[in-house]
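Written out below as structure tokens is the structure these notes cover.
The other protein chains are all here in position, but one chain of the complex has been omitted.
When the chains are written out, they are named A, B, C and D in that same order, and each has its own residue count from 1.
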Amino acid sequence: MFKMRYADPGTAPATLTPFAPGEASEPVLTLIEYNAEYLNERTVATVAELPEPDESCVRWIDMSGLGSVEVLKALGEKYDLHPLALEDVLHTGQRPKTEPYDQHLFIVGQMLYNDEEGILCTEQISFFLRPNLLITIQEEARNDVFTPVRERLRGGKRFIRKQGADYLAYALLDAMIDHCFPALEELGEAVEELENVLLSNPSPDCVRTLHEFRRTLMVFRRFVWPERDVISALMHDESGLIAAQTKVYLRDCYDHTIQIMDLIESYRDITSGLLEMYLSCVSMRTNEIMRVLTVVSSIFIPLTFVAGLYGMNFDFEGGKMPWNMPELHKPWGYMACLGVMLAISIVQVLFFRRKKWL
Amino acid sequence: MFKMRYADPGTAPATLTPFAPGEASEPVLTLIEYNAEYLNERTVATVAELPEPDESCVRWIDMSGLGSVEVLKALGEKYDLHPLALEDVLHTGQRPKTEPYDQHLFIVGQMLYNDEEGILCTEQISFFLRPNLLITIQEEARNDVFTPVRERLRGGKRFIRKQGADYLAYALLDAMIDHCFPALEELGEAVEELENVLLSNPSPDCVRTLHEFRRTLMVFRRFVWPERDVISALMHDESGLIAAQTKVYLRDCYDHTIQIMDLIESYRDITSGLLEMYLSCVSMRTNEIMRVLTVVSSIFIPLTFVAGLYGMNFDFEGGKMPWNMPELHKPWGYMACLGVMLAISIVQVLFFRRKKWL
Amino acid sequence: MFKMRYADPGTAPATLTPFAPGEASEPVLTLIEYNAEYLNERTVATVAELPEPDESCVRWIDMSGLGSVEVLKALGEKYDLHPLALEDVLHTGQRPKTEPYDQHLFIVGQMLYNDEEGILCTEQISFFLRPNLLITIQEEARNDVFTPVRERLRGGKRFIRKQGADYLAYALLDAMIDHCFPALEELGEAVEELENVLLSNPSPDCVRTLHEFRRTLMVFRRFVWPERDVISALMHDESGLIAAQTKVYLRDCYDHTIQIMDLIESYRDITSGLLEMYLSCVSMRTNEIMRVLTVVSSIFIPLTFVAGLYGMNFDFEGGKMPWNMPELHKPWGYMACLGVMLAISIVQVLFFRRKKWL
Amino acid sequence: MFKMRYADPGTAPATLTPFAPGEASEPVLTLIEYNAEYLNERTVATVAELPEPDESCVRWIDMSGLGSVEVLKALGEKYDLHPLALEDVLHTGQRPKTEPYDQHLFIVGQMLYNDEEGILCTEQISFFLRPNLLITIQEEARNDVFTPVRERLRGGKRFIRKQGADYLAYALLDAMIDHCFPALEELGEAVEELENVLLSNPSPDCVRTLHEFRRTLMVFRRFVWPERDVISALMHDESGLIAAQTKVYLRDCYDHTIQIMDLIESYRDITSGLLEMYLSCVSMRTNEIMRVLTVVSSIFIPLTFVAGLYGMNFDFEGGKMPWNMPELHKPWGYMACLGVMLAISIVQVLFFRRKKWL
Partner (left out) sequence: MFKMRYADPGTAPATLTPFAPGEASEPVLTLIEYNAEYLNERTVATVAELPEPDESCVRWIDMSGLGSVEVLKALGEKYDLHPLALEDVLHTGQRPKTEPYDQHLFIVGQMLYNDEEGILCTEQISFFLRPNLLITIQEEARNDVFTPVRERLRGGKRFIRKQGADYLAYALLDAMIDHCFPALEELGEAVEELENVLLSNPSPDCVRTLHEFRRTLMVFRRFVWPERDVISALMHDESGLIAAQTKVYLRDCYDHTIQIMDLIESYRDITSGLLEMYLSCVSMRTNEIMRVLTVVSSIFIPLTFVAGLYGMNFDFEGGKMPWNMPELHKPWGYMACLGVMLAISIVQVLFFRRKKWL
């Protein structure tokens, strides 16, 4: 729930707090240089091996793994990244945001995907955009959402190869956001399944599942809502880093965030409705159970009383004392008693019929 | 619930993903050319047969069925439709929107109508508006909402024949939006009927029906709300594609969307109120059932105990031992016992009367 | 609930659909011409008898009854009323709105009043405002909210006689809106009465009444809210039809709409609170009922068991076999048994006391 | 609830409707004239005795009691007060508002205070502000919130004596608004007390008290919210009646309204939470009661059945017929029967233990 890293209160801003050993994986640096004709892709061992920042071709530097503060610092110094932005890279679990700095645009995104067990995971991805240079920093190398974009780059003569770093940033953001669709589709199916279960056979487990759905939706909402603002800010960027043509594509991406928000709100409405339905089912069931209990008890408890009455031992002198259960020794006594019982039952059954409880 | 088509995350934008075979019907292309004096209507087999885009008269090209990506591509190339817009045509289940492109205005609408079984269906309709040219693309040819507009066109000397493609687009949008009214009227009648059932004889089925109503209202809300924004955007269009005179008519259409939203909100309020009423009915009923059970049990259980007391076999030496149920052998024993029972009953009845449970 | 008239989807805009025979009353046309010195009031039979539109004096044409499309058309032609506005006149149950047309201002209002049986009724009133000319069209002549204004006009030397048609329109709108106050006052009294009933003796009927109150409030809200916008739009009118002096009076009227909305919101809050109070009352009552049942049952069921125990027929050889209910034949047997029962009762009573159930 | 005076619908605006005799107290007119050196305070009998409106010194005319329409009219004529504003003075129960007229600024405020019995009362106070002249009109003279301000005026050489009528108006408004704090503090203590009662011993009376709290909060909200807007409007006044220096003090006053709103919202949240807590307490209690009933009944009802079984009179020929309750005449019969009962009890106790009901 509270999975945000933060610095101790009072720490100087822009302090880079390293992860505890084993908490984060070692960074892997990958460089892709390309233009319309040319593509060069390689993994580098140290930041020093990376090319100086010039604008001869589009460069994409990807760093996966936050395990080394030194690599991050070196990267920051080489490409003039603002220390406050670097601090945010390490504070994982951030709210998505975009911040214009003098030298670059800084974007924080959160990728949402279901892991193999169907549990929603989040991974923070930071973008630094400079003219013809894009630096992306991922939490880990595990779930690489960027592979399809890399494939498109490698594919030659593609539209993406003719565009600048801003289009690359768009393509990556788009891939990141579109990753929500399959996760939401799975969730939608699970909700629909739960709906069927609730209508046929509600059990307390349903409430637990509902509660989990709502928490999942909350995570979606918490991260997709600001992502919408990020895309909107990029669409209205005035720094000149985002080309007008790219903004048309960003509009498409913005549209996707709105559709995701729409789905999330719909699911929230449905889960609320399901809880109400569950509660009304339970109270209807209690009502039905009580009805059976009441009908059975109300009929048989008076009958048992009558039977008990004639099971009493008041039979002083074999019924010859006129006040001591004289009925017992009349020939019609037993039949009369059964008759009374029958009458009581019939009256009650009629009463319950009129009340529609039977 | 999740009926949105989407491309795999990371796919290049503007990729046209074909439908699976059988999932979508083959496209049928219809062309209507008209001006105030003249109307020509025909079905064409291929895109190549369609006229070149010139502005000599108003042209309406309608494509029903999304089964062929090739036809769509050919159409896009011939009339210079933006690839991102074409992609959205195939991503059915979209949120209604309007997007200005350099060459044309792109509008996505969703038609809502009840099918023969009274179930709410949605169908995506895309509009491409250029000067004197309107291209509409429908999901299927099945439920043709455009027929009355075609009739008006054919009707000669009508107002619509003297207007441009923008007025035609308005007329189609208006027909599409007005289709909500009958569906909402049906829903309103169903809600009112349910209200009567709930007031007279609430059953668990009501909750199910209520839940379905709320889902239907959610679908309405999800699609009509953005449609309002679409109309509003068209009313304030600055591209020059929408004539000032048409904007007066669009205001009328905008008004209809507001009235639809108003009705939807009213229905939502009423369905919430109905659920609360149902729940309070159920708990009141449980209360009443419990009252009967409590009254019957509280009266007869003590009586049965008294009867059981005198049914015990403590009668050592025929009641001559003073401590062993001496009452049994007194002449007034039985009457006293009955009297005690009567007294218990009367006290309880009075108690329940005072509590207003009887 | 759905009391809105609407045209079939796809109908050409501005089509005037006539009412079914008997559904609407025949129109009655009244003309009042006045200025500071002069007042002329008469009923006319046909539209042709009405004066040509000139601005020599203030004219108020009132049409009550929507039974004749022809009269409406004639009126529209004579005074140049926009066809879209005329269509809205016939679509009763409209949302209040104001629409500026080139020739005139068009206002739709809804009058809310309680009929003799205390049921909330709505009646649509349409206004066409031109310089020195006001045309009002009412649904029926039955409940004439305009009478007091007519009286003021006739009263001579009144302020209203010195003003233009815009002030007349204000006076009529003001009369229409102020009609909500008595209806709301009645509703407020009914709510307060229900509150007292709920606090003293809640019954299932209360929920029904509450539900009706909420529907009434919903109707108020649905019509008064947009009426506020209508008045606000008139206050900021830039067409020059509304004189600056009249705008001061419209501000007063606007204030009234806000006060009405305020009351409606307060009543909504109170009715919600009443429902919660009802539900908590019912569950508290169930609780109390259950407490009585539990106390009585828990005390007497074990006692009955003990009595039943000694009512068993295990008395082999008159109690001489040591294992067969030896207690029966001890002199202290009965007393011991009574003692055990008493002990059980006391323990239970103490237990229930500690639990505060007794 | 509906304590608003209003004119009959259709009445001419600015009609002054007199109160019924006895409904309002006779007006008392007080005049205070002052500047930095000089203060003159006196009660006057008629409006004619009041000085002509000139700006030689600051004048504060206070009228307490709305019993005489004539005095109000005379005041209005003498100081050129707008008739619409005078009408609002008589329509007590108004929403607080500020309205600029040509000659003066008109402010309606509502003072909220707890009377001796702790019940929230409201009193309308109207302000007319002209250069160097302030006229205040109170509903009654009973609860004079203005006394401390009068004291400050009399105190000589105070800051307030050097300021204009605008500062005086601020001081009075501030006193009026600050009167909410003690009332809210009392309410806060009452809520806290109720919270303790609910946690220790919830009773149906709590719901009634909660409901009263919510109505009180609703009244606060209804009047303080628009008062905030009044102060805000004065802070941004452009008529020149409010000096820049006074606006700094109005900001302080605005701040107080925000703090009051903040408290009201907090209390609303808490009262909602308390109701939920009450409901969950009640249902938990019902649950507990049911548990006791179920445990006791489930254990003893089967035992009573077993006892009843051996209390039957099937003992044909003293147990010699093999099928007629042979157990009765075995030496181990009674013990076996007790054993069976014990076994049943143990099984049930274990079952209830496992369910955590015992």
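Throughout what follows, a residue touches a chain if its C-beta (ideal position, glycine included) is under 8 Å from a C-beta of that chain, and two chains touch if they have at least 3 such contacts.
Please read these numbers as outputs of a predicted model, since none were measured by experiment.
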item	value
Among D:Y6, D:Y79, D:F220 or D:Y249, residue touching the chain not depicted	D:Y249
Of A:I258, A:A307 or A:V349, the one touching the omitted chain in the full complex	A:A307
Selected residue (touches chain absent from view) among A:Q163, A:T246 or A:S297	A:S297
Hidden partner chain, touching residue among D:V28, D:V69 or D:M312	D:M312
Where the unshown chain meets chain A, residue by residue	1-2, 4, 6-13, 84, 94-95, 97, 99, 101, 201, 204, 207-208, 211, 214-215, 218, 222, 275, 278-279, 282-283, 285-286, 289-290, 292-293, 296-297, 300-301, 303-304, 307-308, 310-313, 315, 325, 328-335, 337
Residues in chain D touching the chain absent from view	145-149, 151-152, 158-160, 171, 174-176, 178-179, 181-182, 184-185, 188-189, 191-192, 199, 248-249, 251-252, 255, 258-259, 262-263, 266-267, 269-270, 273-274, 276-277, 279-281, 283-284, 286-287, 290-291, 293-294, 297-298, 301-302, 304-305, 308-309, 311-314, 316, 321, 323-325, 356-357
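The rule is short, and it goes like this: only the chains that are shown with their structure count from here on.
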item	value
Required steps from chain B to chain D (each step between touching chains, minimum)	2
Chain copies touching (chain A, chain B) - same or different residues, decided at half shared	different
Chain separated most widely from chain C, comparing mean CA positions	A
Distance from the mean Cα position of chain C to that of chain A, given in whole angstrom	40
Centre-of-Cα separation between chain B and chain A, whole angstrom	25
For chain A, residues that touch 2 or more chains besides their own	311
Arrangement of touching chains [line / ring / star / complete / other]	line
Chain-chain contacts as defined at top	A-B, B-C, C-D
